[in-house]
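Remarks on the structure that follows.
Just one protein chain is left out here, and the rest sit where they should.
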Amino acid sequence: MSSQTDGRPPHADGRPPGAAEPILQFTDVHTYYGPLHVLKGVSYEIREGEIVSLLGGNASGKSTTMKTVLGLVRPAQGTVTFRGETIHTLRTSEIVRRGIAPVPEARRVFPRMSVIENLEMGRYTRRGEPGWEAELDRVFGLFPVLKERRSQLAGTMSGGEQQMLAIGRALMANPTLLCMDEPSMGLSPGYVEQVFDIIKAINQQGTTVFVVEQNVNMALSIANRGYVLQMGEVVLAGTAKELLENPLIQKAYLGSA
Amino acid sequence: MSVFDVFLQQLVNGIALGMMYALLALGFTMVYGIIELINFAHFSVFMTGTFFGLLLLNALGYTGSSGALTGLALVGTLLLVFVVTMVATGCLGVVIERVCLRPVRGVSGTAPMITTIGVAFILINTILLTLGPQTKPFPKIIPDRRWLIGQAEISLSQVLLVVVGLVLMMGLNYLVRHTALGKAMRATAQDMDAAKMMGVDVDRVIILTFFLGSALAGAGSLFFGFYYGFTAFYIGYQTGLRAFTSAVLGGIGNIPGAVVGGLLIGLIQSLGGQLLEVKWTDVIIFSILIIVLVFRPAGLFGVQTPQKA
Partner (left out) sequence: MDTETSWAATSPALARWRAIPLGRRRQLLSVVLLALALAFPFTGVNPSHVDAAANAYTYVLLALGLNIVVGFAGLLDLGYAAFFAIGAYTYGAAASFQLKPAWSEAWAPLVWLGQVSRVPVDGQPDIVQLHFSFWFMLLVGALICAVFGVLFGAPTLRLRGDYLAIVTLGFGEIVPVLALNLEGLTNGAMGLPGVRTPRLFGFDFGFSPLPYYFLGLGLVALAVVVSLRLQESRVGRAWMAIREDELAAGAMGVSHVHYKLLAFAMGAAVGGLAGVFYVAKLTTATPDMFRFPVSVMILVMVVLGGMGSVRGVVIAALVLSFLQSTILQELTGYVNALGRQIGSGWLAKLQLINSLELIFGVILVLMMLFRREGLFPSVRRVSALTREQQAALPSRGTTVTLSWADPKPAGASPRPLLEIEGLTKRFGGVAAADSIDLTVRAGEILSVIGPNGSGKTTLFNLITGLAPRDAGVIRLEGEVISGLRAHEIVQRGVARTFQNIRLFNNLSVLENMLVGEHTRLRAGPLGAIFRPPRVREEERRAVESALEVLDLFGNRLIPRLDHPVYGLSYANRRRTEIARAIMTRPKLLLLDEPAAGMNPAETLELMDLVKALRTLGITIVLIEHKLDVVMDVSDRVVVLDHGVKIAEGKPVQVRNDEKVIEAYLGRRRRAA
């Protein structure tokens, strides 16, 4: 496990995106909810050290993508690989153990557990391993508010603080890949800025980030690359810069009729 | 006996009884807390536990007419009987979950609860058909020592029940509060999907919850046997419903609440039986059940769960 951290590039910044190897790869993934065809053959590639944004309107398949990564939804067709290993057949606990940590939609902190217990849950798959103190210091460094409130029940914290906790919880496992589902949802603009600054900082510390967002400008401002989903299909892909400059992006993201 | 002594006597009886209800209520509350299922099969696991204990004691050579044990023999036998019975009922709980309840987990509506009623009927009638309808005497291996507190007397078996009960509850508390498994259980209870995303193997946590809850019911069934000195196929239902009321009283899903609720129901039964005729006990207890559910569904100590907003 320690080799994982050692082998990771210290800073992915400035590195040309093509140079790093893909760590997460979706190949022609189809997903269904009952009769509903949600993902219609999507392919993504997340490379080590990147921040990749997944954009799209409601019901476009963004959240389903996240659930598919985490094994909460099984693809009917296609493959999902993580560091070359097929993961879409694995149980969620196995996937998480391999170094993918989720920051779920709507935060989903454990409301009747304290901050510190929530953080312990983030390290559940690596419990008993050394390094707890170091990770805790790192998280507390990123989120001083969590240190102040370490024994407060998570359910009594504000939405913004809960979001910090949700991110901190995911970091406790020292993941290779952080999967974030709409981290800005329901947060006031001040918190949104803070959250994105932190995502950037986390990435600079060496964690690859895959983030689903509706806050297009904010998401693309920190991302290396992005994909735009519409009706379960990737309609646009490119570097953040290209996407930001693409006149279609606003229309596409907001759902063209 | 003065009024105070009568009160004291019933207090002692009530606490001993309450320990049994509390052990049983814990199983309800843990399962409900984690998968929001009211598990009627728990009644009959408890009842089956009394027979596990009885058969084991018989196998060890103790029968209804055997004399009491003392010293090391007593401690050793009790330890063995408790461990074996608890493991046996725990495994029974696991089998029930695995075979009957997991397939209906997540089915909305009444199906899971109806399944547990079916399981309860199967267990009760299996015991009835294999071991017969007769009341069976439970070996009295605990010596009949009594001490006086004022005019009230307290028996060795009551002391033992309270001590064993406290030890088990402290063990459970430690497990739930301070071990990784306990934290996984609480996390699963609070948000199953989020727990899954943290890498918790939710199926395993649920199985273990059933094991623990059923094992505690197994301890409760030995309490019943040693306290009342008999068992029969029908004992699960009434005792189980009282224990269930305890869980509701303490706020179903709330572990410390179940213990307090159990003690309260024990006291209500013993003191209520003193004040009113015993035949009204069930009316009182079921009225409490209904009134609490209707007016304070979160239980006496229930706090509103903080919004997840």
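Here are a few things to note about the model shown:
Each chain carries a letter (A and B) given by its place in the written order, and its residues are counted from 1.
Note that in this section contacts are C-beta pairs under 8 Å (C-beta built on N, C-alpha and C of every residue); 3 or more make two chains touch, one makes a residue touch a chain.
Only a predicted model underlies this, so the values are computations on that prediction, with no experimental measurement involved.
Within the full complex, the chain left out of the display contacts the shown chains A, B. The chain that is not drawn here is touched, among residues A:S43, A:T81, A:Q194 or A:Q214, by A:Q214.
Considering the whole complex, the residue from A:S184, A:T208 or A:N224 that touches the absent chain is A:S184. From the options B:M47, B:L69, B:L92 or B:I124, the residue with contact to the chain not on display is B:I124. Looking at chain A, the residues touching the absent chain are 35-36, 57-59, 158-159, 182, 184-186, 188-189, 192-193, 196, 214-219, 221-222, 231, 250-251, 253-257.
Think of the hidden chain as still there; on chain B it touches residues 36-38, 100, 103-104, 107, 109-115, 117-126, 128-129, 237, 241, 244, 248, 279-280, 282-283, 286-287, 289-290, 293-294, 297, 306-307, 309.
Simple rule for what comes next: only the chains that are shown with their structure count from here on.
Chain B has its Cα centroid 44 Å from the Cα centroid of chain A. Residues 180, 183-184, 186-187, 190-191, 193-201, 305-309 of chain B are the ones that touch chain A when the two sit in their complex. Chain A makes touch with chain B in their complex at residues 70, 72, 91-93, 96-97, 102, 104, 106-113, 117, 120-122, 124-125, 127-128, 153, 155-156, 159, 169, 173, 186.
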